[in-house]
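One structure, pasted below without further comment.
Note that one protein chain of the assembly has been removed; the remaining protein chains are unaltered in position.
This part shows chain A:
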Amino acid sequence: MSLLAPSYLRDILKRCSSSETLRSNKQLFHSIEADLITLLLLLSVRLCASPPGKPVLIGCRSPEKETFTCWWEPGFNGGLPTRHRLFYEKEGSEEVHECPDYWSAGKNSCFFGKEQTSIWVEYSLTVVAFNALGNTSSDLFKIDDVMKIVKPYTPENVTVLVNDTANTPYLCVSWNHPPKVDTKSGWTTIKYELRVQKEDNKPEIFHPNKKNSFKVYNVDPGATYTVDMRCQLDQSSWSEWSTASVVKIPNYFQNEKPFWILVSIFSVIPLLATICIVVLKRKFVKQWLLPPVPGPKIRGVDVQLLKSGRAEDVINALIGNQNFPPAAAWMDQTEEYLLVSDSNDWLLTDPYISQKKKSLVIPAGVQLEIQCRTSAPAQSDCENAEVGKDGKVEPDHLAQTKESVLNVAAPSVSSGSKEAASGNAAGPTGYVDIQQHKGTQGAGPNAAQWDYSWVKEVNGETIFILKNEDAAAGLDVPGWEENTAADYSRVKEVNGDDVVLLQKHDSADSSCKKKEDRSAEWTNQKAKSRHGSDCGKGACLQIAGNGYVDSVPRFYVE
């Protein structure tokens, strides 16, 4: 130690301070420094040799949920060769085990094989560093559950291919599962994540469902894409990203440029041609597109006259040229005439023939014409009624005060002709208005008094009209006396299909001599007459025995 004392060194330097020996002394000094340092080191080692520093467990990882590895960081070794040993305890057991494999996973690591790995079991780990002077233990490192330290390796063989069939390019990514991972037995469920980044944009994340392949469709031609993948086991931590694959998609539009140039050229030519035509023939085009609107023109009117604005001229111009047709006299179309006449008497010329004709449009559509003739006052009561096609009614009496209506049914419509002889069908649904002079013979032939008379009897083609005024009194049908304007003839008897015998009142049977079997052309009634007895009140269009021939619903059956 006295050799190394600073005073000794100073003495040496003093002695050798002469310039001649300075250089050689410096060299000597350097060599002495080196020696000193070496000595110091050696001594310090001898003095500071200590037990090893405390190692630190960095972490553990299980790549496939079947084995796991733990790493530690050794502390200062204390200048002596140190050795590290790992001890662990499993949950539920006091037994201490030592790491089975220190080398498989590299330096400062411990690899737990399948036999030593237990999932869902808590591990307590300790690393102890040993050297000649002692040992140091690390802090206790606990693994709650091996599931928590699972982190798989990256997927293998990630390849990206550009598939450009059918003009829609897409990326086809394929991969394999990480090594040593068992996915077939159901022990682990592996999930993948794919990342696609276009040039410098934000990356897109996909989660493929398939095990080995995936297609990425939304790719742009001409762009560069970076693709990488990672995976996960049973909700564990994600693995690292695999090595990225870079692909460039060929640009299709470059190939199609000349095509589009041609298309544009060929579309420009007709366009130019159209423009030229339009410009050169603009007047024609204008006329075709926007034809001029013709001015107003009224026939017979001078436009200049209208323009002058004088009121009289305008009115004359507008209205004066019109030729209005004469207004036709309005004819009473409803009045047509029912001609009922006796064929024999038809030929008589009576000075007092009144040719009042009146007809009614009967509900069944028949139109009968009644021509009432009045001869001598004494015979004024006689009327003739002609009914039916071939039927001729020959009434020989006229009721003076009473009105009677002969119901005539005529289903076949005949036009309202005034000749009753032709085609007037008679049926029991109509009225026969027989004009009657009520004792006002002096009223003249034109006195129009509508009156009704009782039909006494219809024989064949002859209708016998009651003359006696008591005739109506004999009828004891209720309600009839009230309505004297609508009296009905009473049917006495129906014989067969086409014979209706109207009742002849005894009191009135005085002057009527003629009786003929009348076959009324009740053409409508042939079928119905059988059911005459079924008729009740209400609408009934049938002739009933001892009933009334009527078409009005007020129909009484006796």
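Rule of thumb we're sticking to: contacts are C-beta pairs under 8 Å (C-beta built on N, C-alpha and C of every residue); 3 or more make two chains touch, one makes a residue touch a chain; residues count from 1.
Throughout what follows, contacts and distances are computed from a predicted model.
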Problem set entry | Omitted chain (choose from "WD repeat containing, antisense to TP73", "Auxin-induced protein", "Prolactin 2" or "U3 small nucleolar RNA-associated protein 15 homolog") - UniProt protein name | "Prolactin 2"
For this session: Give the residue, chosen from A:25, A:50 or A:118, that touches the chain omitted from the document.
Result: A:118
Problem set entry | Contact with the hidden chain (one of A:101, A:145, A:164 or A:193) | A:145
For this session: By the contact definition given up top, give the residues of chain A that touch the hidden chain.
Result: 65-66, 92, 114-115, 117-122, 140, 142, 145, 147, 182-187, 189, 234
